[in-house]
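All protein chains but one are shown in place.
Naming follows writing order (A, B and C), and every chain is counted from residue 1.
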């Protein structure tokens, strides 16, 4: 029997991507999709790729019915205010916002500038990257299934992931896991991003004549996703900088990591393979010939892959570790669906098979 | 049992697209993919989106084995020289080149500048647009199945379609079918195209600094696809012009058609609906609000849809009929797979379900 | 002594372009630049290319002082309401809006949907294309200089030009002038435009993720610039269609014109040379080799050139006549400054020498 899921705030870009994935997911039935400003409209009016694929219409949140699992695609700060209501509608919640990503309330306050409004729910949430928390997700899913009653003990939340944090984490993780990082030196992560990152709402800076071909650094310091990298990688001396480039979908993170003296390219290969060889959505891209030698988000649009590569400067022990993703997929909705698959015991790749296009 | 198909000249863009579609097609098994210059390489070295999806390697044409159906993705002019060999390997051929599109040998000579080299095979080929030749394809497929022997009588060929011709034909067809065109006036089709149209081979004009944002008219008059439009639409006074714009995948055809005096918007709606309402891959896009009111190839990358729309100037009886496609999909490999589905009795949409991305 | 000019509504794109041209013009001093929403701000805050080039600040229209010549860069419909005030401030006005382009009040009403509000001033205005009205501009300038009093008789207005109309007119003009057009057949002009055409104000359709690489037909029929082409070319059966492509600056017009039977390429060369050989800002681009064989707006950003080319289909007598411009330059501010130069007796190319960039 299909899992009945609903999506709150489905008119934006991550909401649209959830719809694209879930409408054709073999184990899922999309029950409702909400939008306050577009209630009553056909979904395809906001997501034109779904024309002739669904006659579903947006409804207001007020009309939301109980379901098996609820995806929340709202802006940061709103979920924590209404989380009780959402858990009253569904025992499983996957929240794409940043509200339940950080486990440390002090860290949360520092990066988000206010006290968390629903700290009592924090321990229900698992950070939403299956590659890092797969077993925890599986266990939570199994516990939920095995429980006799619908009590609070059975509520499970999965937080979404920050797209820039995700690219950074995939770039850094093999080096952390293998213990290769020289922790006396900083990790600088320079990130290039596409325009869909900032969402579907128009603003003066997104006006095409101003944005086309812009190379615009927009969070040179202090980007909030830094906190997710600190938490998930267990690093303190890590520094993110974001630069928007001409691209709609895509993130490329270049993590400049200094490794322990003596680390060889062979050591690095071993570390990357150990981290990723069994991962269905991670590919190591490090070729010597051809024009597709390094990870490039260009070819990842619509796919859930992370392409990871690296280069070592043996003279200085600097490794440039690259990770490319589609911010709306592996950086948001794709990881969310993947987490649902793990949580619900579906095939982990179900609904996420699209390989991406070339050329594009 | 899966249909065993092979692809000749699979390292180019239409070949890569065939691989993307066929490797995941529920009724098909890809046996071989040839490339003379890349024989021995992994397919994903040329088509990086297929990394981790297939370990298939290119082989040379010499190594080609018999199979159930052969796709040919070679440049124009080469297939007709070797067609006997290909038919000796497979009873069904889908040839994406222009070699077997034109039924009239004189027309062929006029537009391609030389005598056809395999006219004896012409009558085996069906023009590859299922929307125009579905019944013929079905019949040929059924005949082929029913036949007792593997004689020449059972050979079936399907020609590919010209991408620009296809966009033009979808724009014009409803008006032709409904008899609305004022044939005393010319039909001018102004076509905007993406850079993947000219294939995977580099040339000075495709060098990024020269091509990026170019608006370059490249066949103001005399484009060969004109002949396909004449043949399929039964029009004489039809004129195509191609302009390449900043885009990788996509064709937008604007057919400027003068209709019979008195034709109303209602008549046009009726004509478009009659032509397309039952077509799985054609959508009429003509909205009054929103930002997705007209057909735009931007959102069609990777999808097999044709989006069609129109606007009538009642003062002058001019209709601007628009059709948008992805040139590598509906304009080439997508239509080819769709034709295979019809020919072989598969679900017509099998393997072609990807709806496209938004935003992109 | 420098001509003192002021610019009304200078915070938009055409206003910014006027500032770029006039601040460095050898015969001109920029007195004031107005903006209601940015009054008090430095000009370089809206036009960042002018940082460190001028410390001028925007003022409100209320603060406008008398000057020698006033440029008006306001939206359509506003100038006609205040034209008396503007003429009280300056005896010479160059109005970039559409308010005084059409000479025929009935034509105005048809295309703009309302009665003209200042018809008494219409005869003071010269259509702003020096290539078509140079002598009239010169004469008006001379008369103005020679007059003893500042009476209404000495007021001179120059209307701006529609950018799409301008590209169309340059494409069509040689054929009209030489009498080569077969007037029994329609002239279809298919126009590709950049995003700066719709101005500096953000709107949902200009949001980068939606607009990037869009190929969006936005005035399939009924574009108002059609009226300017009718008026200036003396044609009735002329039809414009606009399609926005990925580009910030630039217009390419493809005029599909049927010429009289028997017209040869030599006749066409003669016609184009007769029309343009003495024009400082028109170049005929029709090469047989290289990658810059046809007019392309890509290389015209910032320059005042019109590049014009053509191709004849001798079988059908169709000529595709191409004209490329920068919409903010030859299509707006560049032509306005050129008109000022002619009107005021300056060197016609003064301030307009920038040749454009390659590559870009």
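The rule is short, and it goes like this: contacts are C-beta pairs under 8 Å (C-beta built on N, C-alpha and C of every residue); 3 or more make two chains touch, one makes a residue touch a chain.
Note that the coordinates shown come from a computational prediction; the quantities given were computed from them, not determined experimentally.
Considering the whole complex, the hidden chain is in touch with A, B, C. Residue in contact with the omitted chain (choice from B:114, B:208 or B:288): B:208. For the options A:66, A:204 or A:345, the residue in contact with the chain missing from this view is A:204. Touching the chain that is not shown, out of B:139, B:200 or B:350: B:200 (per the contact rule at the top). In the full complex, subunit B touches the hidden chain at residues 13, 194-196, 200-204, 206-209, 211-213, 246, 248. Within the complete assembly, residues 185-186, 188, 190, 192, 204-205, 207, 209-210, 213-218, 220-222, 237, 239, 241, 243, 245-247, 250, 252, 254, 256, 258, 291, 294-298, 311-313, 316, 318, 320, 322, 324, 359-360 of subunit A touch the chain that is not shown. If you put the missing chain back, the residues of subunit C touching it would be 13, 16, 20, 24, 45-53, 196, 200, 248-249, 283, 285, 287, 289-290, 292, 299, 301-303, 305, 307, 353-360.
Keep in mind that, in the parts below, only the chains that are shown with their structure count from here on.
By C-beta contact pairs, the most connected chain pair is B-C. In this assembly, the C-alpha centroid of subunit A lies 48 Å from the C-alpha centroid of subunit C. Counting partner chains per residue, subunit B has residues 359-360 touching two or more of them.
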